[in-house]
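A single protein chain has been removed from this complex, and every other one stays in its place.
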């Protein structure tokens, strides 16, 4: 049993944290979030140079990380500065590309170097959280596939150069079999994107596919067998956003602690009030619980019990993380 | 809209409260609870004389109350002293008897005068909270019925003179139709009772029915149509125990308030500690919520939306009442 | 005990209901229903409609132009107003300043200001909070120095709701630095056109202009604008806090919120069935409805007691805490009900005249914003922590 990171990973995390603190101050962040693309091409390529994207992928993909702990430490640091650069979208797309038996090195070069951004378009207006629910269709036409349907709330879908789209090549809406992934250029004919900001400062897009034609080479993995890949992508993404939440939670607690020490009412710092002290104590205890759940999920990301630990993390962050965030507002 | 009790009902409640405070002090209560019958024949008949049983029933039954508010105020006062006399069992049995088209005046005379005690035996080892689940069978034999089966956790079932037993005269275990009620003497041949104390100081019994033979006259209401009566009995009992809980909750809060004012630690009454003050404030707020829910259920007990309001009361008391009880222990 | 309205109360309810059905402007109701932003014109129009019908100040005593409604009638009015998606009446002049003027203002002040509140001549805002004086309001620093027959005001107020629409502001100011902080505070009325008054908008994360800072630099205010006695302002402000019982629980808002939530839950599909049919969602919704059903009765019990002349006690604080937490839980569950479409947020879509098609369902855009925005409700108007202090002090005597 060992709860210390390797020296390399610790250095990576420290470097990421320093970059976020120094290059991504909150007003800059709001500026970037409010921009049309919702990202900073300049900072994105700097972060790529620092290896923050490469750390999300293993050596087979040309990266130098890719383990659950690598993903967790990077996203925790991103969360501490509410970074809105398209890490999540590219992690999801890259994880999906790993399912391809073909040579995907060119794609990973483009992702890891930051030259191109990718996105993952799976959710649909009617799918909610049911991963097998895919109405979008892909029908064979000679050597091509023709895609029709709608994808909902695709993170960074409006600015991505390449989009991995899930579509049904057989079966009914919620069948487990019959889902296939395709790599579609962001500017493909018949793809209509409506981009918009999200409530947390990201950008996303609703994407309509009207007779979008792609060759069979753009298929990722075996025909009709993509649900397992979608589940893997979702597990990696869930770990990433929960680790991101942990970083944000640390900030909430630190900011609230500072406020309790400095804000004076009734002649004393409000942190002197026991009712607030006890709530703060519970917040700090739950923070440790969340950190432990992130460790558990990261450590089991490639095991058979991955889904239990990832779901446990999501559930705990949903409860405890929200409690901490709401209390942080209330105590301010 | 009017939230004041009639003068008569207010006097009744005050009298009940005074009797409980003066005649049912806590050590006396523990003594009675620990006795073989789990009740005090003497105090029971005194309470009957005071009309505390009669207040639970309407004039058709020879009582002078019977509304939801009558039941609520009586049980609230009983709860304030954790009275273990068999009010609940006789309320349930009496409510069941109202379903009979026959002349039941003799039974109600016996109940209201306190001369005899009745109980209601419906739950079974496998039924949990599913009211339609009845395995106990009643088979016709000439003019008689022969009952076989087991009844579980029958409140005051060991000491009751008469027991109303639900049995299946047709259909399968959880069918809505086919349940019939029978009035069975507490000493009937073939009835084997195992009495025991309960965790809250009452007494209950598991009752085995082995070829218990009763005449058709002892049938209460139409054959096979008793589920609606069982549901009514359950609704009345739920209001009663929740009102009882309200009385106990008032005591919890009063005792805890006194303790916070008098118990000194660190040189001050512990009620000076803000963390405890705020928890006490929430307890007192929830107490008002519970009181309102009791009023709602009592006021709708004879309306079509009875079950919604009774279930709402049960749910709220289950959450808020337990919070108050646990906090009262913690703050002591 | 009778949980039904009396015949008189039922008649009153019917009267208000039919008025609302006939008179809430459709466009405004649509904005309220979809949580869009109201313009000043919307609010002025509604104010005028209520005033011409005599309902605006129904709760005012008759001698001041009201109908002398009791607390139960007010509760009925509020429920019917929100049920019809009528906008809440802007309370600053009508419900916050007016009671103070009635109780402590001079006859001249009453005759001058009260009618102008009713006819909409004056839009009032509240000058209480300061950057350093929130929960500890008594520590406020904004100064008012007597010079001849004027006061000279200097300082800053903040979180001034809708101050951008107001032409008058009632302020708590410090007229004495010695003694207990509470004893040096005065209550004064300021024409916002006076030179030296500056309103600076505070734009919320969501892009809404709802609150403001109001800065005062050597603002010259006639001495007759002082309400009551100098250095008695704290008493007047507390009088208001304790006597303003109605509406604090927000029962009407909560009922409307539940209705909206049910509409969404019946529209949203989960695995081919309406979300409302999902047992976990249904259980969450039921628990909120159970708490609300109890709180509605708690509120009516307290309003009844008020109508019967009972002095206000800690119940008001209980309603504030329970009411805000309950409405926040409705906002939260509504956000959950949306699923992924809780994420998109286009601030412009809340503005009048936005004509793009909605992203996702038409009800989606404002939901997450409301969840975040309404975190304020447990903080403003005396934070829930202050309310718990009041409850324990009054009920524990500690």
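Think of it as A, B and C in the order they're written, each chain with its own count starting at 1.
Here is the rule we use: contacts are C-beta pairs under 8 Å (C-beta built on N, C-alpha and C of every residue); 3 or more make two chains touch, one makes a residue touch a chain.
Bear in mind the structure is a predicted one, so any value in this text is a computation, not a measurement.
Q: Which of B:50, B:153 or B:225 sits in contact with the chain that's absent?
A: Considering all chains, including the one not shown, the answer is B:153.
Q: Of the residues listed, B:41, B:126, B:192 or B:222, which one is in contact with the missing chain?
A: The one listed residue touching the chain not shown is B:126.
Q: With the missing chain put back, one of A:172, A:222 or A:281 would touch it. Which one?
A: A:281
Q: Among B:15, B:225 or B:275, which residue is in contact with the omitted chain in the full complex?
A: B:275
Q: In terms of residues, what is the contact footprint of the unshown chain on subunit A?
A: On the subunit A side, contact with the omitted chain comes from 1-6, 69, 257, 260-261, 269, 271-272, 274, 277-278, 280-282, 284-285, 288-293, 295-296, 298-300, 309, 312, 315-316, 319.
Q: Spell out the interface residues on subunit C facing the chain that's missing from view.
A: 279-280, 283
Q: Touching the hidden chain in the full complex, which residues of subunit B are there? Just list them.
A: Residues 123, 125-126, 128-130, 133, 152-153, 174, 194, 196-200, 202, 204, 206, 264-267, 270, 273, 275-276, 326, 329-330 of subunit B touch the chain absent from view.
Rule of thumb we're sticking to: only the chains that are shown with their structure count from here on.
Q: For subunit B and subunit C, let me know how many angstrom lie between their CA-based centres, rounded off.
A: 44
Q: Please report how many Å separate the Cα centroid of subunit A from that of subunit B, as a whole number.
A: 55
Q: Averaged over CA atoms, how far is the centre of subunit A from the centre of subunit C? Could you give it in whole Å?
A: From the centre of subunit A to the centre of subunit C is 39 Å.
Q: Among the residues of subunit B, which ones contact at least 2 other chains?
A: 274, 277-278
Q: Touching two or more other chains, which residues of subunit C qualify?
A: Within subunit C, the residues that touch at least two other chains are 385, 388.
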